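Got a structure for you, questions after.
Shown here: the complex without one of its protein chains, the others still in place.
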Amino acid sequence: MTMKTLLAKIKAYPYLPYISLGLVLSLIPTLVYFDVLRSSYVTLIGAVMIYTIVALGLNLLLGWSGLISLGTAGFMGLAAYASAYFTVNLKLPFELSVILSIAIPVAISVLVGLISLRIEGLYLAIATLAVSEIFRKTFAEFDFITNGFSGKSAKYPTLLGFFKLDNTMTYLLLVIVMVLIMILIHNLINSHVGRALNAMRGSEAAAQAMGIDLLKYRLVAFALAIALTSVAGILYVHFIKYVEPSKWNLGLSLNILAVIIIGGVRNIMGTFVGAFVVFAVPDLVLKQIPYFGKIANFAYIVNGLTIILVILFYPSGLIRVFTDARIAFNKFIAKTRGKTA
Amino acid sequence: MGSQYYSVGGCEVSTFVQLVTRSLETGSIYALAALGIIIIFRTSSITHFAQGAMAMFNTFVVTILFTKMDMPLWMALIGGIISAVTTGFLVDFLIIRHTKKVSPVAKQIITLGLIMVFVGVIPMMFGVEPLNLPQFFNTGDITFLGAKISYNGLFNISFGLIIMFVLFYILQNTKWGLAIRTTASNEVVARMMGVPTKKVTMAAWAIAAALGVIAGVMNAPTTTVTPNLMDSVQLNALVACVLGGFQTFYGPVLGAYIIAILQNLFAYYFSSTWGTQLLYIFILVFIVLRPHGLIGKKVIKKV
Partner (left out) sequence: MSHAHVKPLEPGIILSIEELSIAFGGIKAVDNLSFQIKEKEIFGLIGPNGAGKTTAFNCITQFYAPNHGSIRFLSKKDETVELTQHKVHEIIGLGLVRTFQNVELIRELSILDNVLIGAHIDYKTGLFNAMLKTKKNRKEEEALKNQAMDVLKFVGIADKALWPVGGQPYGILKKVELARTLMCSPRLIILDEPAAGLNDIETLGLADTIRTIRDEYNCAILLVEHDMRLVMDVCDTICAINFGKFLAKGSPKQIKENKDVQVAYLGTKEDLV
């Protein structure tokens, strides 16, 4: 095999973008070690990856399956509290805690999925909002599990019962989990299951006529989305190591929604771009702007404005900026080539 | 004058009356907010998730006018209504008008973006200290069936009802009301029939904002004026629309009062900490059994 064909094969490898992203992100701890970047970057980018995973879940639900849910924050918090409780209070092994902390929210989400069959669109959005509110209030009340407003702490994961991870290793675990999830979602979307979800969104009538059971696929969509949300919640509590009730509010659900709108609905890499814009750019860029940077909530305002502007003017999301740039670049190359020919 | 306690089935009538009147008061707040949401929904086909946030913003305006500029309360309220109408117009003119090609889901998301803008802008414009807005009537109450009802409470209830009656009267009996109802029924056809739908939409956003600020000013005295002031009102107004159904104007209003009454009853008779959660669960179950709300009609999709 020549170098050319090898390169061509690599370029055509469908998982290339995700793996490249993973490789780039895994360099961050090294850069921190050599003092090229501040150590806060690890926490920041780690958080971006966690939010990417949640947002992929929401993208699966809203972007591909067309089911609107404003309950993301509540479920993420549920998984976070569950894993904190299982590992700290019940001293269960990390892996078992993960399984339980995914299973419980998913079971509840199936209930919500059942509700979604009777109520649609808008009614469903509001119902999921109510569900998230119920969770948030419960987190504050159930203080024998959640410590109420004092918040709950957890530790870095311990794998296989003995391998205690530290900050950097947990960060790398995040990279691996995120890339794996991206690959799995990619496969799912390009399979017949992905097509069924798209059909459910695009035309319920056509989907049913083609044999797609709407009940089954709505439940699948909810279960998968909440499974991803739970994974993110678990990673959150074991990376940030602290969780408290007020975080799991509508604002967070809205920010996750902003992630997929800004990054691009139905686009896996776009989800990462969106998470970066919503959760990292404020700290990296906005806070550095003189005068505006000092204003509290400036990032929140900018995110809100960005959502509105993106919907009005760039409905495919900012990920299109990359594709459009590439198209413009190719056109430019072709033009100059044509001139010299 | 001593209070006489009557006992009906173990519950004191006076407590019950007090609960009901307080519920009517809260219900008025929810109803005004819900009315704003349903008016916009039926004319612009958008679910206004930012009704609470915009109401809160304009309530801040009222509060600033009252505290920092020493205006009398009624004048500050008028200032707030002017600000509300202006913000309503601006949102419609700058943003909503350009959403013809946007998908329905994206339209709701725009309002979610609006929440972020309005909530975020508050600390920037008004500082971070919590402020206070007083009631219209600070003292005085009457006694009815052994229960004390404050003048302020009576005022809130009647003011709310009057505004709603006026609006419903306008809707049913005037040319403008007809224009709104026609646009609400089918915007494209209304436009073709010569109804000035652009003006109707603008008016709808302005009216909704005005209703919002009135609700906010009624709500503010019960707590402090913070960016989260209207969060629960927003949610309850939305749930009121779900309960009452999105197909009529009066459905959500009815839903609002029912929610307020149930909320207080649940909190008092079951548990004050779990009251709201129980209420939402109850409503969710109800919605599953009656997906189109109390009054909503089922729409058969033509394939």
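We call the chains A and B, going by the order they appear; numbering starts again at 1 in every chain.
Everything below uses one rule, namely that a contact is a pair of C-beta atoms (placed from the backbone, for glycine too) under 8 Å apart; a residue touches a chain by one contact, two chains touch by 3 or more.
Note that the structure is a prediction, hence the values are computed from the model and not measured.
Trainee: Of A:206, A:284 or A:333, which residue touches the hidden chain?
Mentor: A:206
Trainee: Which candidate, A:214, A:240, A:281 or A:312, sits in contact with the chain we can't see?
Mentor: In the full complex, the listed residue that touches the missing chain is A:214.
Trainee: Please give every residue of chain A in contact with the chain that is not shown.
Mentor: Within chain A, the residues touching the omitted chain are 184-185, 187-188, 191-196, 198-199, 201-203, 205-214, 220, 266.
Simple rule for what comes next: only the chains that are shown with their structure count from here on.
Trainee: Going by the contact rule set out above, which residues of chain A touch chain B in the complex?
Mentor: 62, 66, 68, 114-115, 118-123, 125-127, 129-131, 133-134, 137-138, 141, 205, 250-251, 254, 257-258, 261, 295-301, 303-308, 311-312, 315
Trainee: Sort out for me which residues of chain B touch chain A in the complex.
Mentor: It comes out as residues 47, 95, 98-99, 102, 104-106, 108-110, 112-117, 119-124, 128, 231, 235, 238-239, 241-242, 246, 273-274, 276-277, 280-281, 283-284, 287-288, 291, 301, 303.
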